Structures are given as structure tokens and as C-alpha cells.
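With one protein chain removed, the remaining protein chains of the complex are shown where they sit.
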Amino acid sequence: MIKKAVEYIKIPKKLFYGIVITVVLLLALWSLKPEFTPVDLGEVKTGVFHRLVVDEGMTYFLDRQTVSAPADGITPKLSLEVGDVVKKGQVLFSFLWDNDFKMKSDLDGYILKIYEKDRRHVPRGTPILEIGNPDSIEIQSKLLSEEVVDVKVGQKVIVKNWGKPQDLEAEVTRIEPTAVEEVSALGVKEQRVKVHMKITSDEKLWKGLGDGFRVEVSIVVNEIENAKLLPVGALMSADGKPAIFVFRDKKLHLTPVEIGFQNRNYAQLKTDLPEGTKIVLYPGSNLSESTKVKPR
Amino acid sequence: MVMKKFSLLNLKLIRELSHLKLQVFSIAMVVGIGVAVLFGFTSTEESLRKSRDDFYKSAQFSDLFLRIKKAPLHAVHGLESIEGVTGVETRLEYDALLSVPDYIEPAVGHIISIPDGKQPTMNQIFLKKGRLPSALSEEEIIITEGFFKAHKFELGDIFHASLNGRKRQLKIVGVGVSPEHIFSLQPGSPLPDDFHYTVIWMNESALAASFDMRSSFNSAVLKIKPDLLVEGLIAKINQQMDRFGGVGALGRDKQTSHVYVREELKQLRVQAFSIPIVFFLVAAFILNVVISRMVRSQRGEIATLKALGFFNAEISAFYYKVAFVIIGLGSLFGLMLGAWIGSSMIELYGDFYHFPTLSYSFSIKHFFIAMGVSFLTASIGVYSSLRGIFKLSPAEAMRPPVPHMFHKGLLEGSGWVSALSTRSKMIFRGVTNFPLKALMTGLGLCFSIVILVSGLFWQDCMDFLLLAQYSFVQKETGTIRMTHALSPNSVHEVRRLPGVIEAEAYRNAGVKVRHLNQEKHSVIKGLPQNPRLTGFVNRDLVELAPPTQGIFVSEILANQLKVGEGDILEVEFLEGRKPVISLKVERILEGLMNVEILTSRKILAQILKTDDLVDQILFRSFSDSTLLYTRLKQMPNVLSVSYRDSALKFFQENSARFILVFAAILSIFAGAIGFGVAFNSMRVTLSERDWELATLQILGFTVPEVFRILLGEVIFLLILFIPFGWVLGYLNAKWLLSIMSMDSFQIPFIIDVGTYFWASVILVISTAISAWVIYRLIAQSDLVATLKSRG
Partner (left out) sequence: MSILMKAKGLTKTYQMGEVPVYALRDVDIEIKKGEFLVFLGHSGSGKTTLLNILGGLDSATEGSLLFEETDMSELSDRQLTQFRRKNIGFIFQMYNLIPRLTARENVNLVTEISDDPMDSLEALRQVGLYERANHFPSQMSGGEQQRVAIARAIAKQPRMLFCDEPTGALDVKTGILVLDAIQKVNKTLGTTTIVISHNVSIAEMADRVVHLKDGRIERIDVNERQKTAQELEW
């Protein structure tokens, strides 16, 4: 029965070839379809731009006492250990001179460093141990003289990499007037100015912080309200000038941009681009306006 | 009488061949290509190998390489006294930042010392230009060819290097290569970058003075007795020299240049055999079809010869001769083509591998191998066609053959076949009634696709590899390496440099990792918190989170160590206090171009019991950052700067030409197969059914209509076998990839749809060309004469 029906629907040769050609053409179109390069997208945001001065800082117990040899004499074998708690007025040890000289602590705190642990004959002035008061903790940072000009007392500081994941807050308390010459990590001579900061976060959060701990400080030297924020990962250059790839209408648009200040995460966007504009982050070297892209 | 018999047959031979001109040509072409590839590739491989072996020998390539921090010169006696060591040479090896005039970006020089004014005893320098530095000179140097050409230097030109913090002027007096640097690759970069990297050979005294190593050495090369187990010696050497720091002794199998050259030769060898097989198979198929036809049509003559007293062997000899003449012609053509292929490839290799002399040579052995293989396959084709005839008695053979009993083919039970036009039914049954011929023709056609897919897919893999690596794994503009591990403050310094957009610091530590009985040298890379310039992707380019607790191990290394996620690796650090610690493998990275172990910087600092130090900074910057590079060049603790895009661009520019030529040639080869198979199939059908086709013309069918029936069979086969070709091509490509696994890359298996399409297009075009030739033949045929020959 089916055979009879099919007999009537003779497939003319033209149709047969037509089908074949259509299949081939479809395949051609599909293979020539432009390959979409995956990209990561970010967005232009509006918000507060924090202009920062970032550098390494170190914790320091301001209230400290270095107990040194009062005269030429003999230090005893100390039973004290670093970290031991001492109280103001507590006798630490006896220094052997003409007679036993009782060395006392001037403050409450704990032992930071011990220089002479064993019995030894030392000249006058030799440091024996150091005590520090953790309540007097501050953060000190040696900033580049070029950067310190923007730092003012009272500015907010964000403290990172101090040991726990959450950041701490601090405040600039004092800026020293003189710069000191130092050699940078990469071997270059620099002029640096010491800046002091006080931790303002709740004490409970930073209980573990000791003396001489390395931290990273970001001093907020300026807060620009209603700034256009451009994720720093979007920046690249075209003809030596800063530019970004804007992703609009499924296409890439190479847009030169004017930027102001930059911090670790954002650049201050001076070119007028609407909030929410999608931009390509970390564009690969093969990207151009003609590349077809799709968000990853 | 015997003489007469033979010369008669030879005359027949020549006449037969000239009658089949086009078919002879197309078969010879296919054979020729197979021979050409086999010959060309094997001779290229041999030439390269010979060049390498000659160079290794004449330049005294060392067997072992030792890098240490600093050892006194007299420590060499200890090494010499080790049983099995036949020679030791000490030297100084340093990396330095180079400042090239008129070139913004700093380059890196790998400096090796030579005995003042003289060739070293091992790893000698072959001078391509110029001379050795004079004995007393402090500034004369030899550099590598790639760097010399890239910067268009001339002998006598000057540039500067930052040696141990001090800027020194260097003068180029020679251009050379040593067996250690046939392939010149900057460590840390997966691709060579001739603009930013060179090897520098310099007088030992001058180098020692700069680094205060006058009576010390930090590098040594050793030669050992042949056939000695390297591991044992290495252990003994390390025992002696471990206290001087460093990673320990390494054999040639860890020497970068040696490994790259070895892998390249391996690739050539594999391709030399895997590609021609297809061509020889196709040639055998076609020969079978053609000779079978010839034998069938001469059935009566063969029977007569047998009746007259000719032996089977004598008659077969004729047909073998036909096949051999065709093969011979093809092989001759193939040899010439192969020699051209070989010499062209050698020239292309010269761009990447800087052998002292790269000359193309071949031995007659290759020729015989190629010929032997092709003759063998042809013989199989001929033999199978003759068997049928010889089985019959002469009387039987003299009778006309029983006409083929046509039957409705398979699938005719279903209704759609009867719905076809009658002419379409002719096409359909022409194929289904001769399944063997159809199969051979179809397979031959799909081999054309297999060849192209298996040859071109490498490019698809490379494209993906490069896309992934340079867009998603490496996001930096450049990498700064410091002379030693420094305070993490250094990253702030880099951030402040003019033109820098962002920067991140990393820390690297050399380690030995062990799992079960496997031990490997590797590097652990410590990542900053929230790394932005290094990405972790899998093969689908999905981003993965960085390691937090344990370590990530890249796939290649994990396979070598036979370790999986959750396993424990024993890690021995080769610096500082050399702690040994067990670390859990958090994840295996489908690493593409990297062989490494990743963890966080914090964990590294904890293990090594040091501050959170860093020795590598990745940065992103605006281009044309002249100021940036000027400043970098002035920093004493900056050891080297490398650039992500430069190496990529250099590679792409140099390989683009190669790839295009290769793709074009391969397409022509595949087209040759397509043409050969389609043409011969149609030609044979034409001669077998000439009267049938003449009848159609008499019945009133036009030439195009008759031709379409002939063409229809081939098109039917194309439609069936093209997809099969895709599948075969896919499988073949997969197999090829698996036998060419490399130590340093993990090539992802990707075949772009466009590759399949291009392969199909080439096949269709070559079939169309053969169809056009056949059409011309039909149009010229005299149908009245054809009918007369039958009637």
C-alpha cells in the first residue's frame, strides 16, 4: 500500500540533487560561521573612587623599653622567654655588677626580644631585652617622598595581609618631616618618609597582632564621589594611548579612553560612558574590532 | 621462438599503456605522491639527524649538565675522579638583562664563559660569522644567529648588559651556535623569541671579574663513558656537589634544545610512514580496478594465449609489467618531488633550528624502501585481478562471460527506491550490484578526506592551544624575573612604574617531587592571593579557582608521576633548608602549555620558613612604554624581562608561511587521490558499459543525460563515503596525536568543522574535474561504431 503511494510521489532528479546541494551549502555556511572567541566581560560602574597610596607597613609598639646593661658587668642566664607577660615594676632579672642590680620593667606588656639569653660579660649599654606594650601598637610605613605629599593626618587607611582575611581600618596619625635615603627591593635608591597610623578597628579583631609584623597599608588620600569606575583589567593601549573594548550590539568597539587616577582595582574614567557599559577584561592579543566574541 | 613471444608481448604492453594514457597518469600521480612523501620525509629526517649527530660529535656535546650556586675550582678534581666520567669542564653561566640600541624592551642574554680566546673543550661553538673573542678582551662576545638577524646587527656592533648590577659594554665579534642551543628557547617561555633572547659567549676572565668568581665556577659539563647508566652517575655527582647549591646534574634528556630536536625528528618519522600508506593503498585499489577491467576485456585473448601454450606466469608477467611500468613512472616522479620536498623542508627548518650547516642529503636506501612498498601494494592489486581468469579452463575462458545477474539491491524492499526515476535506479543498482568495486572506490575517495583531515587538524589544535594560553592563561604583558627572592615590596615598586596598569608577584622554588617510584624535577610556583594575571582553565575554557590549601599539578606532570586528585606528593625543596614535605594534590590542571605545580605564596613561605618573598612579577602595561623599559633596565635586581606577545608574534609569523605551504601541498595531494579514484572508476565503468551507454543515446538520451548516469554512481558513493571519511579522518587524527605526545606541551584534540568542510570541498572539486574529463571523452565517442562492434 505504501509502495503504491510512494510510486506516485516520484522524486524527480532535480529535487534529489537539490537536496544534496542544499545539504552541502548548509554545511558550508555552518563551517564558515565565524568562530566566537570567548571573552570575560566587566562593567563600568559609578561609585566612590578611592585614590590610594599603597605600600608595605610594619606594626610597632610605640610604648617600648629596651633594657640595656647599666654598666660593664655580667648578664645572667635568663629564664624569661619572648612573649612572656610582664607588669610595670616587675623585676625582670639581676644584673651582676658591683652588686646585684635589679632590672625592672617600666611598663605593662610582654617581652618582644631577648638579646642576651645566657650568662655573658657585656660592656655598658649592651641591649639585653626589649619589652613592648601591645596597647600602644601602631603601624609605621615608609612612603616614597613623591607619594607622601598627598597624605594627611586623619586619612583613612585600609590594612591588608596582616594575617587574617578580613581587612582592618586605621588612621594616619603622624607624618615625619624628614626623608631618608633607602635602597628599594629592586635595587634603586629612593627617598622615603615615615608615616604613623593607628588601628581603628575593634581590638577583638586584631588581638593576635604583634610587634614587627608586615602588613600592607592603603591610605585613602582622596575620595572622589560619583566617579565613573573602570575595572583596571579592561585597560589596554591603542596607538600608545589608553583604550578599551566596549561590547555593544554583540560587537566590539575599540574605544580610546581618558583616565585619571588608578588604584588596584579601578581607574577613574574621564571619558563619558554610561554606567553598565560592558567591557572586555584582559583582552587577548588577537582581539580586534572584527573578532566575533561571546561572553565566557 | 621464445624471443618472438616476448617482444610481441612488449609491443602489446606499450600499445596498452598508451591507450590508457590518462589512467596511467592518474595512478602514477597517486603513487608518486606516496613515494615523494616517504622519500622526502625520511631523507629530511635523516639529513637533520645526520646534521645533529655530526655537530654533537665535532663540537663534543656533553652528556651531563651541572648548575650550582658557587664552588671552588678545585672541586672539579672530585668530579673527575668519579668512575665513568671521562671529562669535566667548568665554566660560568649567568643570565643578564640586555640593553640593545634602538630597541626599547630589554632583552635577556644567557651568558656562558669560554676559556679566554679559545674554544671550550666541550659544547664547542661553531662560528657562522666572525671569530672568537681575543684572549685579553673584556668586551668581545659571540651571539646566536637568531638574535643577530632579528636586530640586523653587523660584526663590531655594540650593546650593553647588566652584569651583577653594573652596566657593561659588549661588542659582537662572532655569530655562532653550540650543540646546547640548536633550538634557542628562553626558559619560562613556551615559544622561541629571537628578538628578546640570545646566548652570549664571553671570555671567562671578564665574566669572573664581573661576578667575583675568579677561582670559582657555577656550571659544569661532563662527558661520560658510553653505555653507562646516567642515573647512577647523577646520584654520585649530586652527592659531591649538593653542598654547593643548585638543582643537581641533568642528563641530555632534560636539555631543552636536545629534547626539542629529538621530538621534531620523531614527528617526521611518524609522518613519513603514516601519510604514504594511504596513497599506496589508494594506488593499489585503483590498479586493481583498472587491471581487472583490462583482464576482463581481454578474456578471450588470454584464453587464446593459454590455448597456444603460454604459461600462467608468462601471461601474468604482462599485466605485472603494466602495473610496474605505471608504478615505476610514478616512483620516478615521486623521487624528484620527494627531493624537492626534502630540500624545501630543510630550508624551512633552518629558521628554527640553528644547525651549523643544514644540508639535504639522502641515501639510496630510502629510494628502495619507497619503491619496494609501492611495488608490493601494486602486486597485490594485480594478483587479485588475475586469479579469477586463471581458474578457468581455456575453453571456458574463450566463451563470452556469463553476463552479470543483476538483482534488486538491498534497500529496494523499502518504497523509496522505486519512487526514484528509472535513471536513478540505474545508478543505484550500478553501485549495489558491484559491492566490492563500490567499496574500493568509496574507500579510495574517503582516503582523500582522511589525508586532509589528519594533516590539517594540527593547525586547529595549535590555534586552540595558542588561544587558550595567550588569552586565558597568560594575561600579562610581560614578566620580570629578579636576581634572587626579594621582599614583596618590589611589586609596589613595579606598580608605580610609568605605564604599568597592574602587577602581581609570584615566587618560584625548584623541587624534586616523588610519588610511588616516580621522581621528577619541577618548579613550584607560589601564587599571590587572588591572582588576576594568571588564569586556570580546563579544555572547555572554563575558569577554575586558584589553589588554596594544597597544590595544583598540571596534567602532563601528573601523568608522569601517576598521581591523581587527592593523592599525596612528596616534595623535596632544592633551596634554603631543603625541607621535605608531603603535599596533597588538590586538583589536576588540564594544563596546556605549562608543566608546573601551583600553590599559594603563603604556603611556600610557611614551608621554607622565610618571609613572603617573591622572585617574579607579572605586569600589564600600556605599549610603547619606553620610560618603563628604561627604568627596568636600570634596576640592578632585575634579572630578565620577557614578553608574552613577542614570542607569540614571532612564532606565528614564522610558522604562518610554513603552514600555508603545507596546507596547499596537502590539498593538492588529496585532490590527486580524489581525481585518481573518481576518474578511474568512471573510466572503467565507461569502457565496461559503452554499448549500454550508446544504446541510451540511440534511444534518444542526450550526451549530458547519459553522462549524468555515469556521474551519478560516483556522486552516490561520495554522499555515502564523505561522512565515513570524516569519521576515519577523526580516528586517524586521534591516533596520530596519541603517538606524538610531547613532554612539554599537552596538545588538545580539536578538529574544526571547517577542516572537514575543506577536505570535502577538495574531494568534490577533484571529482568534478575528473567528471569533466570523462564528459569530454563521452562527447567525442562515436556511438554508431560502438554498436557495430557489438552487433
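For this structure, a couple of remarks:
First chain written, first letter: the chains are A and B, and each begins at residue 1.
In this section, a contact is a pair of C-beta atoms (placed from the backbone, for glycine too) under 8 Å apart; a residue touches a chain by one contact, two chains touch by 3 or more.
No experiment lies behind these values; they were computed from the predicted model shown.
Taking every chain of the complex into account, the chain not shown here touches B. Only one residue in the set B:S448, B:S600 or B:Q697 touches the chain that does not appear here, and it is B:Q697. Only one of B:G430, B:G444 or B:G499 touches the absent chain when the whole complex is considered: B:G430. The chain that is not drawn here is touched, among residues B:S134, B:T357 or B:S421, by B:S421.
Of the residues in chain B, those that touch the hidden partner chain are 403-407, 421-423, 425-426, 429-430, 433, 691-692, 695-703, 705, 783-784, 787, 790-791.
In this text, only the chains that are shown with their structure count from here on.
One simple way to say how far apart two chains are is to compare their mean CA positions; for chain A and chain B this gives 44 Å.
Residues of chain A touching chain B in their complex: 2-3, 5-7, 9-13, 16, 20, 24, 27-28, 30-32, 35, 37-38, 40, 54-56, 144, 161, 184-188, 214, 232-233, 235-237, 240-242, 262, 264, 267, 282-287, 296.
The touching residues of chain B, when paired with chain A in their complex, are 165, 415-416, 418-421, 423-424, 467, 470-472, 475, 482, 486-490, 492-496, 501-502, 529, 532-533, 541-543, 611-612, 620, 622-624, 634-638, 644-645, 648-649, 708, 715, 719, 752-754, 756-758, 760-761, 764.
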